[in-house]
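A short worksheet on the structure shown next.
With one protein chain withheld, the remaining protein chains of the complex are depicted in position.
Moving on, here comes subunit A:
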Amino acid sequence: MTHDKAAGKTRRQIHEDRLRRRALRVAASSTAAVFLAIFLLVPMAPGWDRVKASFFNWEVFVKTFPKLLDAFKLDIAIFLWCAPAITVLGLLIALARDTRNPALFPLRILGAAYTDIFRGVPVVLTVYLIGFGVPGLGLPRPWNSPYIWGSLALILTYAAYVAEIFRSGIESVHKSQRAAAASLGLSDGDSMRFVILPQAIRRVIPAQMNMLIALQKDVALLSFIGPVEIFRQAGVFKSLMANFTPYVGAAVIFLAVTIPATRYADYLIAKQNRERS
């Protein structure tokens, strides 16, 4: 794009180049104006100094950040054991809801009821009910752990959403694919396993990535029932130092994970849209 008229640009290319340069100038100057306004106006707000001291205290940030990072490892661990369980359970529920075998009819009803219930209750409520409720039964030692029951709450909730996404993927595969598989003599099970599911899963990967990102954030809800993960750790620091900066530190750590992941999911979606058109 560095060659000029002499290098043989068409009239249209020259015109489009001019438009592009203009758009760039407009975007740059308006962005500069917005940021300038934020930098100038926000500090003029009456409470700014107080907010700055209690939310953006550099010393507190530096002191607490490594410990927060350490606590975040627990979030990641919880995420890592929940995510596979969610995927498997979600897929099983989706398959159960798709089955036409009359012997499995109860499974279909249960699958439908399950997704309705767990998608209808706020996650935090499920975490409370299962995380406090089940250990309240007075179970013996490893079994009263909030890790187990808190994780289960997340697994049950997210599996309900993930199942619906798998189901939409299965339904998005055109029925002529099933007909083609059946015409070859393949059983319903083989047709699902080798023909429908591989296509369905490919289509819903971006949507499932978004679910995983949401899950990574919701792991913080377990702090309400005990585990000292990053959000809880930030709370501890807040009380110790009477300063909110640790929460900002926690947010920064979450963003460092979720922004790249979100971008990647968006990229996958855009790529699929391009392929489909």
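In this section, a residue touches a chain if its C-beta (ideal position, glycine included) is under 8 Å from a C-beta of that chain, and two chains touch if they have at least 3 such contacts; residues count from 1.
Assume contacts and distances are computed from a predicted model.
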The complex's invisible chain, by UniProt name, from "Cytochrome c oxidase subunit 1", "Transketolase", "Succinate dehydrogenase flavoprotein subunit" or "Glutamine transport ATP-binding protein GlnQ": "Glutamine transport ATP-binding protein GlnQ"
Residue in contact with the excluded chain [from A:Gly8, A:Gly47, A:Gly120 or A:Gly185]: A:Gly185
Residue ranges of subunit A at the interface with the undisplayed chain: 176-177, 179-187, 190, 194-195, 198-199, 202
